[in-house]
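Omission of a single protein chain aside, the complex is shown with its protein chains in their original locations.
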Amino acid sequence: MSRDVSNRKLRAGIVGGGRGSFIGAVHHVAVELDGQAEVVAGAMSTDPQTAAASAKAWYLDRSYDDYKEMAKAEAGRPDGIDFVMITTPNHMHFPVAKAFLEQGIHVVSEKPMTFSLEEAQELVKTVENSNLVYALMHNYTGYPAVRQARYMVRQGELGDIRKVLVEYIQDWLMAPEEKAGNKQAVWRTDPTKSGIAGCVGDIGTHAENLLEFITGVKIASLSADLTTFVEGRMLDDDANMLLHLENGGKGVLTCSQVAAGEENALNIRIYGSKAALEWHQMEPNTLKAFLRRSPTFTNW
Amino acid sequence: MSRDVSNRKLRAGIVGGGRGSFIGAVHHVAVELDGQAEVVAGAMSTDPQTAAASAKAWYLDRSYDDYKEMAKAEAGRPDGIDFVMITTPNHMHFPVAKAFLEQGIHVVSEKPMTFSLEEAQELVKTVENSNLVYALMHNYTGYPAVRQARYMVRQGELGDIRKVLVEYIQDWLMAPEEKAGNKQAVWRTDPTKSGIAGCVGDIGTHAENLLEFITGVKIASLSADLTTFVEGRMLDDDANMLLHLENGGKGVLTCSQVAAGEENALNIRIYGSKAALEWHQMEPNTLKAFLRRSPTFTNW
Amino acid sequence: MSRDVSNRKLRAGIVGGGRGSFIGAVHHVAVELDGQAEVVAGAMSTDPQTAAASAKAWYLDRSYDDYKEMAKAEAGRPDGIDFVMITTPNHMHFPVAKAFLEQGIHVVSEKPMTFSLEEAQELVKTVENSNLVYALMHNYTGYPAVRQARYMVRQGELGDIRKVLVEYIQDWLMAPEEKAGNKQAVWRTDPTKSGIAGCVGDIGTHAENLLEFITGVKIASLSADLTTFVEGRMLDDDANMLLHLENGGKGVLTCSQVAAGEENALNIRIYGSKAALEWHQMEPNTLKAFLRRSPTFTNW
Partner (left out) sequence: MSRDVSNRKLRAGIVGGGRGSFIGAVHHVAVELDGQAEVVAGAMSTDPQTAAASAKAWYLDRSYDDYKEMAKAEAGRPDGIDFVMITTPNHMHFPVAKAFLEQGIHVVSEKPMTFSLEEAQELVKTVENSNLVYALMHNYTGYPAVRQARYMVRQGELGDIRKVLVEYIQDWLMAPEEKAGNKQAVWRTDPTKSGIAGCVGDIGTHAENLLEFITGVKIASLSADLTTFVEGRMLDDDANMLLHLENGGKGVLTCSQVAAGEENALNIRIYGSKAALEWHQMEPNTLKAFLRRSPTFTNW
């Protein structure tokens, strides 16, 4: 697929994100925010009525009942979408991505890529055999303060990375919301739709990503302690991990969805041999830098 | 020893705490703060001149060159000290405590009690065979906000304790201060004076104590990852631990003395099945309580 | 003008906002954020080349060199704009608004409405004689926490409003940026382009608006102390005011563009006879509510 996009906005499609979805509206805003793309087509729900109503509410040009049909139809149009955003529950990420890639359409997918290593390897092969972009969304890397942190680490301002404390803590699953019919809770606590990881997969991955994005250092090995606090739940809703970084640094990753009072607390502290950085997603405009020891009190 | 103390201040003695000491002046202020005790005698240094000069600066009535001599002399005086405060480096805690207990004088000791389990058991036996008080200092339990936290947990306001994150983080040993002659650094990084635990023994114990003091729940088991970041240092200067609490709760304890920019950051967050608490020693007057979910936004 | 807008996005035009503008890009994002409108036409600069390049960068359908021409042309098209956004320097707000209103096009204008009371009265008459919307932008009222504050005050949760402390403090004009050629500084410090108010008009008005928006109480009278700290500047760059509210409450409004270290600190504290609220624009997701006295410490 090689279209001239020099004089127009990119055309985006969406799979998932229909009414009742949490993340759909977020992607709508995000993809159009810088004025370089607009959403024009979608298969927004497996329920045809919801799909149509959702597409109408977004003023989409084209609405589909089925993602395979959409992939085929869009690939055949001269004004078809340039890329698709996959915003479904986790179990559909792989089949949808594969369908669009096979039709020659770029893919931007919600995490996780797939449910298994085998699927992931198959996806990698599919992408490598194409000229297509496959992008996985990690939204928290977009904050200016996160970029500034990454820049400072890469410039060497922190020295060697010694210790990283990274956290992603929420409270929205502290009661059995899935039994009360909360749609977001239902699929996230169902292994057939969410995958084998609960809290760790849903938000712990953002913590891991943030650590590696900012420091440029990979986690070499870890020791994890996963817990399910809410009775009857099938997946973990809390976890603590000891981390060994590949550069010899150490760390802790803690995540929870049952921690009272925490809304969306993605926090990171990075201590280097020269200086340290601290960032909190709930107050994202502030990056605290400890570039040297505090001034010593001088009596006057 | 049974003296009438109904109409006078208690008389305190001190071993250690002489000039150049960090913690001596702190104990001086602390013991006299509520007007119920005053320091009147001391063996403030093993160096006789320093001992004398230190005692004079505090206007003590009696100064000794040797703690054994002091224990004996004070026990024999009608106006002798009621209790002794032990503020020496760690290796002297046990012998000094034993000497004063054997003379019938109450003991208030800096942590750790002793260097070994055997010594500790011997000390326990000595105390049990006396009518004396042996108290170990854990200063951070004295803050009003910590007492309030403890009270709220004990009242059941948090529900079951699910997750505790406790930290004690400093930066004062991030360079090899012990090689630069910093007296506090020298003994703390020397296993013969400090004992087998470095950062964990020096400050990690305060974190452990705070967790158990507030929650009333003991740590049942733990998995620890100790690190020495500064080259040539013989003891740990950083540690991360996964905790299993005896009530089924989980936790993380992290401590460091090499974390740039942190002065004395003893922090705790306690998440229960109903509510949560957060406290930071650097801003000790504030206890954050998350007693219920944040209010939902109501459009107006 | 009565068009059917039930099944499409609203069509917006823009006057001003071309390359080098600060606020143009902000309006672009803001107007399209909820997916209910898109910018399709503009007279983005008085310089024809800049106008054309700016419109192209935004993928606008139609670019004009002159706002009068634009008003006329758009009014005559079946697919013409539904409303125009005025984002020019202050001296053009009135003539541009008048031109579009006279062509039957709704207007959303940057503050201030006009330069003089006479112009404002003329504008009011023009709007009243039409069926058009004339809206003045006050962006800080859009935050969820601000809406929540307004809701709580209106529900009576604060009781009577006694005291309001409102601030808008920046530092970007602490040096004579206008002499260094900073385009934003040049027009803002030029009375012929900015009007008679400097800092007070530019940001003090947001503080006034926020106070009245949240509390629903008007300022009845005030005593103001305006200062120009940077030498050679013709307009105020700092001001402090005592406020009397129409309900008997009192207040302080302080604003500055020469206060070192302050980026965009719009802050408000509202004290009522029952409770208080506090909000800071730099951390906009947090609304602090003091609904009752702090808990008294209970010793344990």
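First chain written, first letter: the chains are A, B and C, and each begins at residue 1.
In the analysis below, a residue touches a chain if its C-beta (ideal position, glycine included) is under 8 Å from a C-beta of that chain, and two chains touch if they have at least 3 such contacts.
Computed from a prediction, not measured in an experiment: that's the story for all the values here.
J.: Among B:His28, B:His106 or B:Arg233, choose the residue that contacts the chain missing from this document, as touch is defined above.
T.: For the chain that is not drawn, the touching residue is B:His28.
J.: Just name the one of A:Lys9, A:His91, A:Arg150 or A:Lys193 that touches the chain not displayed here.
T.: A:Arg150
J.: Mind listing the chain B residues that contact the chain we can't see here?
T.: Answer for chain B: residues 7-9, 28-29, 32-35, 38, 56, 58-59, 282-283, 285-286 touch the chain left out.
J.: Residues on chain C that touch the omitted chain in the whole complex?
T.: Residues 158, 162-163, 165, 167, 171, 174, 223, 225, 227, 229, 238, 240-242, 244, 250-252, 254, 256, 258-263, 271-276, 290-291, 293-294 of chain C touch the chain that is not shown.
Note that only the chains that are shown with their structure count from here on.
J.: What angle of turn lays chain A on top of chain B when you fit their CA atoms, given in steps of 5 degrees?
T.: 180
J.: Please work out the Cα centroid separation of chain A and chain C, and write it as a whole number of Å.
T.: Distance between chain centres, rounded to whole Å: 34 Å.
J.: Distance-wise, how many Å sit between the C-alpha centres of chain B and chain C, to the nearest whole number?
T.: 55
J.: Return the residues of chain B touching two or more other chains; collapse runs of consecutive numbers into ranges.
T.: none
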